[in-house]
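Shown here: the complex without one of its protein chains, the others still in place.
First chain written, first letter: the chains are A and B, and each begins at residue 1.
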Amino acid sequence: MAVGHRQGLRLARLVLGLLFAAGCGKPEAVIKIGFAAALTGDQAPQGEDLRDGVELAIQQANAQGEILPGYRLALYALDDQHSPTQAVSVAKKFIADPDVMAVVGHLNSSCTMPASAIYHQARVLQISPVSSNPQISRQGFDTFYRTCATDDLQGPAAALFIVNELKAKRIFVLDDMTTYGRGLSNELIKKLEALGAEVLGHEGITQGDKDFVPILTKIKSLTPDLIYFAGMFPEGALLIKQRKQVGLNSLFMGSDGQFDPVLINLATPQAAEGIYLTAIGSDIRQIPSAQAFVTAYEAKYGAIGAYSAYGYEAANIAIWAIQQAGTKDRTAVLAAMKTLKDYPGIFGLQNFDQRGDSLIRDIGIFAVQNGRFTFIKTASWD
Amino acid sequence: MTGLNRRIAGWSLSALAALALPLVYSNPYHLDVLTSALLYALLALGLNLIVGLTGLLHLGYAAFFAIGAYTYGLLNLHLQCPFWLGLLPAALTAGSAGVCLGATTMRVRGDYLGIVTLGFGEIVRIAFTNLDRWTGGPNGLLGIDHPRLWMPGRGIFDFGVSSAPYYYLVCVATAVAAGVCVRLSRSRVGRAWIAIREDELAAACAGVPVVHLKLLAQGCGAAIAGVAGAIFAAKQGTITPDSFDFVLSVMVLAMVVLGGLGSIRGAVIGALVLGSLPELLRGFEQYRMLLFGVAMIVVMRVRPAGLFGGGRRHARTA
Partner (left out) sequence: MSSLQLLSQQLANGLTLGAIYALIALGYTMIYGVIQLINFAHGEVFIVGAYAALTVLLLLGPAALPWWILLVLCGIGALGACGLLGLIMERVAYRPVRRAPRLNALITAIGMSFFLQNAIMLLYGATDRQFPSLVPPIRWEIGGVTVTLIQIVVWVAGAALMIGLQALVMWTRLGKAMRATAQDLTACALLGVPVDRIIAVTFVIGSALASIGGLLFGLTYGTINFHDGYLVGLKAFTAAVLGGIGNIPGAMVGGLVLGMLEALGAGYLSSQWKNAFAFVILVLLLLLKPTGLLGERVAERA
């Protein structure tokens, strides 16, 4: 028995020693921008897109000279594995590092939400590029900002388009039972009903599921004009493909989680032809102020992903705030951020409301034509 | 006498070291990692009662963790129940669930029991995801209060998102649980559990009240998970159903098995090592589950009793 806990103590000392060693870093004159997203697992491609955007921004900033006298800018990327628990862990890691002046992240709303409390307590500026759940900015954290439109806008925008442009009256709504999907579908249904459309049903599917033929068969028997799916592209692609299999010919509209070229491949171009999508933002290629970014990004990384531009924008705003602050101090950076007005970003002039939400609230409507995404219009949401 | 004194001295030293740690070393990230590992240790202690001592294969332990977390979360959000009061209901609901599950599966034998408990774990998780009117669905519960403690000279102290208070909380919880487990395992109850594990039929013939003891084991084990769940909910502030999946159940089981079935020490150390490993191996997390799998296969082959097990013969579980 006595031997046992001596062993235990030894082991504990070993573990502690390792942790300590891992914690000690070499001192460098850097200012770090923390970046957190899912870099492994099912959302890894989206996370990588974001990181590429952030990396490009930092690289361009460094090329223009020192961010502050004597300091260069570095990217500190951590993987939150699309797990809220990991997100908290990552957030604590960032705030423990004195070189981190701002954080761009996270990707998923379910991760951004708990992490935001940590950044708030540590008074670290947090800019989320694409987390669209409205509740995050309703917590009253003055450290939280985001560069994307929120789901409570995407839903009504889609509803207006469905009712006014597509003239659909009978709609069946599906979502993937996630924070994002369910929140979005609830907003959509509220607006659809306010507009007088008939919502035939609202059901959830499980992420990772493959077989939607039974639910689609049931939907077919209800003869809807349009099916809306709030979710991500793996399930979206299967729904689009299988609806053709069961002979369901109604219109199909998806949310921004399906706005990825892979969707068309997985669903087969024939089945995907004619479907509509909403996206959080207009087509990046149509915005004149974004062309320089498009060229630079494509030269370095290849095709632009759906989220790359947001990573770039968020990082650039963080860099601007650090420069405005003039010193390596988190409180100063935060104070500088509050003075942001008409920032010339790639989406146009950026401004944020008191909750931290971006005032650029474009929702883009896209359609699949000839096997590719085609921009239809920028939707209005009121 | 000397042995006992040495033991007391040893435990006191470890306790002092543990308590003094945040004062010397205040990196909140590292403290957080250690806190998580200790929380795993708490879970491992609970599962050890069920799987290690009593020999009941359980693959759905995460469900009790979830039940405890949601109990405190819901009580806090709807009734403003403070954390300290919420601990007891969390333990009770989880414990009752454990007893109910135990009662329904009383006659199910070894490997089938594993599958039934797995099914139970998944059903609970899916239920928490789908019943969004009560549980917040996939969003989970948001804005759960952190623990608040009245401290002399400081007034009401809210734990917030700092790391040190939770470290102390989990340390104390784990120490208490470990103490309870040790006392139990050395008592008649513990010996009876081991008897059930070694040979249920013989134990019954020898007069061991098998049914009651099985229920006790599952109730206690589940209750410990419930307490851990409440602490987890209070610490995170938000809980989502996908934190309580089958992978978590297997990880806790792996900690118990690798540490040595039935060994209290083994469960704690197994949890500390395996629980902090992911953070130490940051950069290799893609390989984490792979290594887990390999480790489980290898340990079963090479040292089936686990690191600290052995000393007692392990026979059939069913």
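The rule we apply is simple: a residue touches a chain if its C-beta (ideal position, glycine included) is under 8 Å from a C-beta of that chain, and two chains touch if they have at least 3 such contacts.
The shown structure was predicted, so the numbers you read here are calculated from the model rather than taken from an experiment.
Of the candidate positions A:V30, A:A44 or A:L166, contact with the hidden chain is made by A:A44. From the options A:L73, A:M177 or A:A290, the residue with contact to the chain not on display is A:M177. From the options A:L125, A:I171, A:A197 or A:A237, the residue with contact to the unseen chain in the full assembly is A:A237. The residue touching the chain not shown here, chosen from B:G114, B:P165, B:G237 or B:P278, is B:G114.
For chain B, the list of residues touching the undisplayed chain reads 51, 55, 57, 104-105, 108, 110-112, 114-116, 118-120, 122-123, 126-127, 129-130, 246, 250, 253-254, 257, 261, 286-287, 289-290, 292-297, 300-301, 304, 314-318. On the side of chain A, touch with the chain left out of the figure occurs at residues 40-42, 44-45, 177, 203-206, 208-215, 217-218, 220-221, 234, 237-238, 241, 245-247, 262, 265-266, 268.
Keep in mind that, in the parts below, only the chains that are shown with their structure count from here on.
With each centre defined as the average position of its C-alpha atoms, the distance from chain A to chain B rounds to 34 Å.
For chain A in complex with chain B, the residues that touch the partner chain are 1-2, 4-6, 8-9, 11-12, 15-16, 18-20, 22-23, 40, 78-79, 81, 83-85, 88-89, 92-93, 95-96, 110, 113-114, 117-118, 121, 133, 135, 139, 177-179, 181-183, 204, 206.
Residue ranges on chain B touching chain A, taken from their complex, read 3, 6-7, 10-11, 13-14, 17, 21, 25, 27-30, 32-34, 36, 126, 129-130, 132, 137-140, 142-143, 160-163, 236-240, 242-243, 265, 268-269, 272-273, 276, 279-280, 282, 285-286, 308.
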